[in-house]
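Shown here: the complex without one of its protein chains, the others still in place.
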Amino acid sequence: MDLVLWNDWHVVADANTLDEHRPLRTALLGVPLRIARDKGGSISISKDDGGLVHGEVRHGFVWACLGLPAQPIIDIPELGGEAKCAVSAGAMAVYASAGRVIENFLDLAHLGYVHAGYLGAEPNTMVESYEVTGTKDGVRATRCKTYQPIRRQSKSQDFLGEYVHVEYNYIVERPYIACFEKSFADGHRFMVMYIFAQPVDEEHTVAHTLLILLDEIWDVVQMRAAQQLVFMQDKGILENQFPKRLPIGAGMEMPVRADRTSVAYRRWLADCGVTYGVIRSPMETAA
Amino acid sequence: MLLYDYEAMGECYAVRLLAALLGVQLILKPVDFYPGRAHEAEEFIAINPLGTLPVLDAGEVVLLDWQAALVYLAANSDPTGEWLPTANAVRFAKVHDWLGIARKLGDSAGAVRLHDTIGLDADVESCRAQAHRLLRLLERQLWFVERSGDDWLIPGAHPTIADIAVFVHVILCEEGDVERMDYPAVRRWTDRVRRLPQFLVSSSVFPLPPI
Partner (left out) sequence: MTEAVGWYPVAASHDLPVGHIYQTRLFDCPLAIWRASSGEVNIWQDRCPHRGVRFSIGTALGDELRCQYHAWRFASGSGSCTLIPAHRDRPPPRTIRATVYPVVEYGGLVWSSIVDGESHPPIFAHGVVLRAIPVFRPAAAVEGALTSLGLRDVKFFVQPIASDRSVIRGVAIDDASLLEYDALLERLRRELEAS
């Protein structure tokens, strides 16, 4: 088991929606877990064999570490006051590996197709050049431009508005956690979104997402509905990707210039020594 | 007309889809079914004591069952009378036969899909087995329908609400790990439904341009 995953914190549940009458059964890195909330509100994580699991509640989520935490849970600075509202969209399971889920989150070229009418549309689906840096600490992609229907003021219940230019900055600092900041063309940052991909096993993932709006408060139910809709659109793609485990060896799939963030992400996973949920060489490939 | 709606639920999609095909404007009221469990809260129970979705509030009537909503939309908003053919006893009865199959599909394919996506309880193996049994039945029906030159579940020039009710659960079933590969006539029929004028997409249902 990869120590980089074993000794890291992973989100396993939304702390606010745990039902005290019904403990949540899930799994992390193939290990079954039971997450319960008591009347007093305390949350516990237990394994079938009763073994120890480090657990914490942070940013509204339940985090678990199966080994010895090598670093703290990531910081989300916007939750310290800058955020006007922060909504967890609800954990959604997908029959895909965590690496595939993260890579889809980082992908620009599908926004106008898979999410046509929501996050982009023809004919504005060309992907302009953007900047990518990969270091030992992670991957950053900045000034990723696209054209989306965003309503700047929440005058109606509808999120969709006129098409405007937006820019995404993507940050990956853990193998299966990613975020982006969205800004208007004038540089004004208005949204931050996190995805915490819980690797249930090598081919199954639970995606936990956190949407943070910096300008105004929007209706929670509307935000959840919009984010779940977008996720379900991705689910239709993710579950039809093969092989399920993310190929991170060179030359295994065919990237183009628009895919530079994905290429850097795959290379970083390889450098981190990740083997779980990925395919490192063509010899390992199943159908 | 107001529809209390949860996007990912097949039963809700059926009502939204038929409304779109009929040109009926629905006001959607998203309910935080998951993770908020809003359908169990007082505010929603007051509207529907059963705590189920969708609920169609058509002003003159509030309908608690998705198939009742389909019947109402067709009876109320279809001047052709083709979506719900009441004049012919055989066709009218066959619509209800297929609505029954659609309900069984919801309880099997639909249930395992929601189990796999948002963790609702379901007897997974039994649901999948039942879903395949129903798909085999559909495959036979649609293959022979095609052979006689027709396009829809009930032979005739026009689809009925039966096609819509069955379609939503079939088109979403792969998310519950129920594969459609063994059902080529069903797959061709889903293409035909997707090509209907004013077809409405839903999350993982992708649009299909005209041929």
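Letters A and B mark the chains in the order given here, with residues in each chain numbered from 1 onward.
Here, a residue touches a chain if its C-beta (ideal position, glycine included) is under 8 Å from a C-beta of that chain, and two chains touch if they have at least 3 such contacts.
What you see is a predicted model; the values in this text were computed from it and never measured.
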Hey, which of A:Val114, A:Ala141, A:Val192 or A:Ile212 is the one touching the hidden chain?
-> A:Val114
Quick one: which of B:Glu40, B:Asp97, B:Asp123 or B:Asp182 touches the chain that's been left out?
-> B:Asp182
Full-complex contact with the absent chain, from B:Ala46, B:Val90 or B:Ile211 = B:Ile211
State which residues belonging to subunit B touch the missing partner chain.
-> 139-140, 143-144, 146-147, 180-182, 184-185, 187-188, 191, 206, 208-209, 211
Hidden partner sits against subunit A at residues 103, 108-110, 113-114, 122, 125-127, 236-237, 240-243, 247, 253-258, 287
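Just so we're on the same page, only the chains that are shown with their structure count from here on.
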Any idea how many Å lie between the Cα centroids of subunit A and subunit B?
-> 31
Subunit B-touching residues of subunit A, taken from the complex the two chains share = 14, 17, 19, 24, 88, 90-95, 116, 220-222, 224-225, 228-229, 232-233, 235-236, 239
Going by the contact rule at the top, pick out the subunit B residues touching subunit A in the complex.
-> 6-8, 30-32, 34-38, 116-119, 174-175, 177, 202-207
